[in-house]
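A single protein chain has been removed from this complex, and every other one stays in its place.
Chain nomenclature is as follows: A and B, assigned in order of appearance, with residue numbering initiated at 1 for each chain independently.
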Amino acid sequence: MSGLLRVQDLSVRFRTMGSLKALATGTKDPYIDAACGVSFDIRKGETLALVGESGSGKSTIARTVIGLQRATSGSIIFDGQEIGALSGSERKPYLRRMAMMFQDPIASLSPRLTVRSLLGEPFRIHGLRDIDAAAEAARLLRMVGLPEDFACRYPHQLSGGQARRVGIARALALNPDLLIADEPTAGLDVSVQGEVLNLLARLQNELGMAILIITHNLNVVRHMTDRMAIMYLGRFIEVGSTELIFEHPRHPYTQALLAANPDPDPDAVLNRIELKGEVPSLMRRPTGCEFHTRCRYAQDICRRVFPDHSTSSDHTEHSFRCHFPA
Amino acid sequence: MASVETTRPETNVAIGPGLQQFRKNRLGMLGAALVTLITAIAIFAPLMIMHDPVRIMVGPRLADPSLHYLLGTDQLGRDTFSRIIMGSRIPLLVAFVSLGSSLAVGLVLGLIAGFGPRWLDNLLVLFFDTIRSFPGIIFALAMVALLGPSLASVILVIAITSMPIYARVVRTQTEALRSSEYVAAERSMGAGTTRILAVHVLPNVIGPLLILVSMDVPAVIAVEAGLSFLGMGVRPPTPDWGAILNDGFNYIDKAPWLVIAGGIPIVLATLGFTFLGEALREIFDPKLRKDL
C-alpha cells in the first residue's frame, strides 16, 4: 500500500472582518487560522476519520484538499503530485479521481436540475459523452437504495436523507480513488446508514478506494475507520489507529469526546466527563496548550508551554499533543 | 407509468415539466396568445391594412366607424384602423430592440460583477449607479439634443436607462449563488466557471430577469408614446399607438372612438406581457409547480 494523499503542514487562514471594521473595533489581527499545521496521509484502500469539535476546521481541510479553498501554507500531494497550487484547468484531471460529498445535503444540489441531471453532472463535466445518462442514474440510485422514479424529482422534493444519498451517489459516480465524505451519514436512519456504510466498505474492498471521512458519529468511526485524527481549534491533537484510541484515548479532550456519546437507552447511567468552560475563540487562541482552559488536569506548564507531538511508547503511529497524557 | 418518464428528452435545465404546467395556467396562456397575436399583427401589418395609413384625406375628417373605415378617421381624414395596425410596429420594435439589447448587456455585466473579482464588481456597480442617478427625462433630452429626434435615440435612451436595473438584479442573484454550496459542489467535480455560469447560475437568474423585462414592455410602449408626443420620437405622420392616442385626446368630445381605438391595443399589450411574465416565473422555478 502506498500513500495516495499526503498533506503536510497545511494552514488555512480566513479574514473575519473588513479592514475598516477591524479598525473601528480595534481588532489588531482580524484573521483566524481554521487549520493550523495539519499533516496526515492516507493510503490506498484506507479510511481515515477526522473528528472534533464543531468549527475545529474539518470541513476546511476537506475543502482545501479538493481545491475549493487555497491553503495559506503547506503542501497537498496527491499520488505523488503537488496539487495545492494548481489552477482550475490543471486540477481537473485530479478532480476526476477525487470526489467530495458535502455537509449540507440539500443545499449542495443545484436546485433547478432533476436528480437525473444531477447524477449526470460528473460525466458531463469530464466529457464522458458516450454514457447512457438515464441508465447510469438508475444504477446510481439503486446503489444508494432509492427508487428509480426519483430520477425526475427536484432537490426540494427530497427528504434530507434522500438528498444525502443523491450526494453520495454523485460522489461515487466516477469510482474515485479518494472519497472525501463530509458527514456522509448525518440525517440517515440507522438502517440506511448501515446500507450506505456497507456500500462504502464494499467499494473500498473492490476498488481500493481511500476514504477521508468527517463525522460526528463516533459509532461510525468506531466500526468503519482504520485510523482517526482528533481536531481541536484547527490542530490535530491526537492521531492513531481507531481501535487504540477508542481503547485508550491519551488526550483529555479525546477522552471527553468519546465519553459524551449518548447511549440509546433512556436509563443508561452515563459517566460523562464534563468539559468546563467554553470553546475558545479562534481569534484569541489560549497560550501554551490550547486545551488548558477546559482541561481538568491542567497544570502550570500547560498554560505556558505549547506541547509537542509525543508518541506512545509501544505504538509509534499513535501521537498526541499533551503534557500529561493518560 | 414508467414509460411516460423515459420518453421525455433529457434536457439539462429541465423546463419541460414547467412547460406542461404552463399549459394549465389560463392567464399565462391568455398572455402568450395576446403577445403572439400582437407580434403577428406587427409582422404582417402591411397585408392587413385597408388604406394607406399615412395618406391624408382618404376619407372625410373625423368620420364615424363604418364598414369602409372600420374605426373611423382622424382629424386629417386618415383611416384609424390602418394606422392602429401599422402603428403596432414602432412600439414593438422599440420595445424588443431596446429591452433586448439592454437585457443582453445587463445580463453579461451583471454576471461579471457578481462572479468576477471584487474590484471589478465595485467598478461596475459604481458605473450602474452613475447611470441610474441621471434623471431619466434630462438624460433623454440630452440624447435627443446629441443625436437629433429619431427612433434610434428613443431606443438608445430606453436601452441605456434600463440596463443598470437588469444588471443590478443579475448581480444580486449571482452574488448569492456564488457562495452557495452547490456551486462549490460543482467546482469540486471539476466544473469550470463557464459551465457553472451557463448551467447553474443563468437558469436561476434568467427567470426573474425575463419576468422583469416582460413587465417592462408595457412601460416602454408608454414611454415611446410619450416621447413621440413630445416630438422626440417618431415624427408624424408615421403611425404609432402613442401618437394616435395623443391625437385622440384633442378630439375626445367629437370622436371618442379615437381614444378608445388608440388605448385598447396598449391595454391589451400591457396585460398580455404582464400575464406572460407571471407565467414565466413558474416555468423557471420548479418550486412553484403544483403537479396536482
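A few points about this structure:
One rule holds in what follows: a contact is a pair of C-beta atoms (placed from the backbone, for glycine too) under 8 Å apart; a residue touches a chain by one contact, two chains touch by 3 or more.
The rule is short, and it goes like this: contacts and distances are computed from a predicted model.
UniProt lists the omitted chain of the complex under the protein name "Nickel import system ATP-binding protein NikD" (options: "Protein FixC", "Nickel import system ATP-binding protein NikD", "NADH-quinone oxidoreductase subunit F" or "Cytochrome c oxidase subunit I"). Counting contacts over the entire complex, the absent chain touches A, B.
Residue-wise, the contact with the chain that is not shown comes from A:Met283, picked out of A:Leu23, A:Ile131, A:Met283 or A:Ala326.
Here one chain is not drawn; of A:Gly145, A:Gly208 or A:Pro325, the residue touching it is A:Gly145.
Listed residues B:Asn25, B:Gln75, B:Ser101 or B:Thr172: the one in touch with the omitted chain is B:Thr172. Annotation for subunit B: contacts to the undisplayed chain at residues 1, 4-5, 17, 20, 172, 175-176, 179-181, 287-292. By the touch criterion stated above, the residues of subunit A touching the omitted chain are 14, 16-17, 21, 25, 27, 51-55, 57-60, 103-107, 145, 147, 149, 152-153, 156-162, 164-165, 182-183, 186-195, 197-198, 201, 216, 218-220, 222-224, 243, 256-258, 260-270, 272, 275, 278-284.
The working rule: only the chains that are shown with their structure count from here on.
Taken in their complex, subunit B has these residues touching subunit A: 1-2, 5-6, 8, 10-14, 17, 180-182, 184-193, 195, 199-200, 203-204, 284, 286-287.
Of all residues in subunit A, those touching subunit B in their complex are 63, 66-68, 88-89, 91-92, 95-96, 99-100, 102, 104, 107-114, 116-117, 120-122, 124-126, 133-134, 148-149, 151-152, 154, 156, 167, 170.
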